[in-house]
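Apart from one protein chain that is not included, each protein chain of the complex appears where it belongs.
Note that the chains are named A, B and C in the order they appear, and that numbering of residues resets to 1 at the start of each chain.
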Amino acid sequence: MVDFLQFLLSGITRGSIYGLVGVGFALIFRSSHAINFAQGEFVMIGGMATVFFLTLGLPLVLAAAGAVVAAALIGALLQRLAIAQAKNASVLTIIIITIGAGMMLRGAAEIVMGRNFHSYPAFSGELPVDLLGAKMQSQSLWVVAALVLVTIGIHFFFARTRLGKAVEATFSNRFAATVIGINVPRILIVCFMLSAAIGALGGVVMTPITLTHFELGVPLALKGFCAAIVGGLTSPFGAIIGGLILGLSEAFAGGYISPTYQEAVAFVIIIAMLIFRPQGLFGRRAVERV
Amino acid sequence: MTSDTPRQLIACAVLATALALLPIVAPNPYYLDLATKACLAAVVCIGLNLLSGYAGQLSLGHAAFFGVGAYASAILCAKVGITPVVAMLAGCLISAGIAYVMARTVLRLKGHYLAMATLAFGVIISIVLNREVALTGGPDGMSVPRFNLFGYRTTGVWAGYGLAAVALVLAVRTAIVFVNSRVGRALRAIGDSEVAAEGLGIDIARYKTGVFVISAVFASVAGSIFAHADRFVSPAEAGFMRSVEFVAMIVIGGLGSVAGSIVGATLLTLLPQLLAGFDHYRHFLTGLILILIMIFMPAGIVPTLLASGRALHDRYRPFGRSARSVTGRTSEG
Amino acid sequence: MAPLLDIHAVGVSFGGVRALDGVSFSTEAGRIFSIIGPNGAGKTTLFNVISGAYPAQQGKVVIAGRDMTTAPPSARAALGLQRTFQNLQIFGTMTALENVMVGGHLRQRTGFPSALLGLPSVAAESRAMRRRATELLDLFDLAGLGGAVAGELAYGQQKRLEIARALACEPRILLLDEPAAGLNPSETEDLANVIRRLAGMGIAVVLVEHDMRLVMAISDELLVLNFGRELARGTPAEVSSNPAVIEAYLGVEVD
């Protein structure tokens, strides 16, 4: 029973991390039908920039906020200076631009922060929290809290704000959105900023657990991308649920079956999903118009 | 790409001559090693380009087929003692079989499903190669015997280069003939408009499956040759990052262009060597170069250069051809 | 003998909206059959059901005596059914000639193995197809444009190219979706001649068209759709004198 609880906690922690990484993929895919291969680097930047600001002597709250803002700005710059510059670019061209951007961000982190890993103390102390005999790092609660915050925030954004509704309209029909006066290029920038900021927020809260390193983004992005796929690729909520499903599956498969192939669990789930439910858990079936 | 087949076959002969002359002009075997790797990457890219550039499907796991070919050769030659050519064919069969099953499963669906399936499958293959230590040597990889043909043992970097060059010429020739055949035209039609292609009687799922299997076999052959050329294979060859690199090569060189595949493969094979002296700045510069190429040549290097060449040549045609979108919808009117 | 194309009581709904409801008709070789009706009446949906782009949820689609209700478009094409598209679906990155060559897909044989090996038969077949495609281009006033990238042709040329492509596999049934849209009167006149000639060759032409003058001039039979249902059917003369049609449609459309 304690084991079960322990695996559950592990799964939730992992899942929340994957979810926080995955949301950004879904947001960008939703707005531009491109896979943003720099998403993992936004997460890395979140942790790295916090470390950087902390060494400048800023208090944690400011350092974290600074990191999120910095990432959002980088997201905007990526959209504006690179993606928007490639005129009439196909989706694949945009994907390669994001790959290039990911390398540049990795390279920038390598130049500024070196090749060592970095971390900072957990927000509420390093002592593990005891939960009915199972133990979790207190920082996991912060990760879960961030995920909840992002979920509520996204819901509010899409349901209540004009900007969110404009994003929705752009997703449904980019041409129609232009016709009714939505500034589509601005919407794309907003989506990149939003996914960069959410990724960075993930990075900020997970770094005390995962630590950070200039090459951390790549493996995280792969898992986050899987989370987004399981969630249907176009749905931010789907990505969050997808992340939790992956995290829990990994923890339970690793715990009860064998950790040897734990890493493969996410990908086996994707294949199973493609066979049985190809549109993802929350994806919409593409409607073909002739 | 017009269907001016003889002219393209002449280009093919020129390529073969250049590849044959390279060992004579190359200052030393290091350049042959690079040329070998560029040729093999180009073989993978030509196959991948048939899939992405012509049929409009994306694969994020093509390195896995390269890995299957490489390990099939490595394991069958080193542990079973099978002759390399047979091992290579076995690798092709395994790759083709996997590709066929995958395509049959997901290609009935429209959208990015092949990308997702290949991603998942590719990572699983690399994990298996990593974990099955007894068979594959695990993360440290395994050594591969020399290539031998009819009992004649080959030595050194020359042999690896020879095999790779022959494979590239064959791949180019095959791709050119293929693209300009009924099958190739059907695939390009699918890339442009699936609805219209289907209406003309083209069995889309069958054609996509066929081209996916072919592209897997191209990658597998390249992998087998690689195993003998380097005489060593490691799971990184099948990894996700390698798959992404192959996609980057064809997009940068030019989708739907055989020459683009070669240019992209060569460029991205040489780039790390060119930037090797820049130490900490290497990653940053590589990323910057990729972005700049994509901004200034969004259709890829070869199509962009061809288009500007044509624009100079023919003032009456103001627009170059734009890149195909990956889903292949070009809506007009 | 069974009719070449027999549509029997087909029905389709999109999310609760009846786009087609119990529509039936049949037509024969050499006849020009037109489907008219206001926007949203279900004309293009009917085309999509016939060509196989959507499955019919009710009813049957019988082509050349075979029930093809659930068959994919490629199987219907194999029985000699071809179509053009309202919003043009030419292969934009291929040349005009190649477009027509693809049109002859079903009349060629090369499969994957011989295409990969580059057997001499492959090139021979391509040459033969190129000759036929060139003839078709000539027939549609596209002579000399064979090497042009299809996406860069003028609109009217693209429309003609699409018909030429559809003819390349020698269809028995040809569905034309608003072929006159965007054409000027003299081009429309040429189009009328082309369609008459196609019928003369023994093709069953099925036409969806808004241009009433054209429809009335060339059709052997008309089907009027309204809200997904048959409103009237008959010769142009019968239909144009049908009070229901005049009230629902012609009264508004014809000047």
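Everything below uses one rule, namely that a contact is a pair of C-beta atoms (placed from the backbone, for glycine too) under 8 Å apart; a residue touches a chain by one contact, two chains touch by 3 or more.
By definition in this document, contacts and distances are computed from a predicted model.
When the unshown chain is looked up in UniProt, the name that turns up among "ABC transporter substrate-binding protein", "Light-independent protochlorophyllide reductase subunit N", "Nitrogenase molybdenum-iron protein beta chain" or "Dihydroorotate dehydrogenase B (NAD(+)), electron transfer subunit" is "ABC transporter substrate-binding protein". Every shown chain that the unseen chain touches in the whole complex is listed here: A, B. Contact with the undisplayed chain is limited, among A:Ser10, A:Asn36, A:Gln79 or A:Thr170, to A:Ser10. Taking the complete complex into account, A:Met136 is the one of A:Val68, A:Ala82 or A:Met136 that touches the chain left out. Residues of chain B that touch the chain left out of the display are 18, 21-22, 25-31, 33-34, 37, 130-131, 133, 138-141, 143, 156-157, 226, 230-234, 236-237, 270, 272-279, 282-283. For chain A, the residues in touch with the chain missing from this view are 3, 6-7, 9-10, 13-14, 17, 110, 115-119, 121-122, 126, 128, 135-137, 206, 208-211, 213, 215-216, 218-220, 250-251, 254-255, 259-260, 262-263.
The rule we apply is simple: only the chains that are shown with their structure count from here on.
Central chain (C-alpha centroid nearest the global protein C-alpha centroid): B.
Centre-to-centre separation between chain A and chain C, using Cα means, comes to 48 Å.
Counting partners per residue, chain A has 288, 290 as the residues that reach two or more other chains.
Of all residues in chain B, those touching 2 or more other chains are 195, 324, listed in ascending order.
Against chain A, in their complex, chain B makes its touches with residues 52, 58, 105-106, 109-113, 116-117, 119-121, 123-124, 127-128, 131, 195, 240-241, 244, 247-248, 251-252, 255, 280-291, 294-295, 298-299, 322-327.
Those residues of chain C that touch chain B in the shared complex are 51-53, 72-74, 77-78, 82-83, 85, 87-95, 97-99, 101-103, 105-106, 108-112, 114-116, 118, 122-123, 125-126, 129-130, 147, 149, 151-152, 155, 158, 165-166, 169, 182. Contacts from chain A toward chain B in the complex involve residues 37, 82, 85-93, 95-97, 99-108, 110-111, 218, 222, 225-226, 229, 233, 260-261, 263-264, 267-268, 270-271, 274-275, 278, 286, 288, 290.
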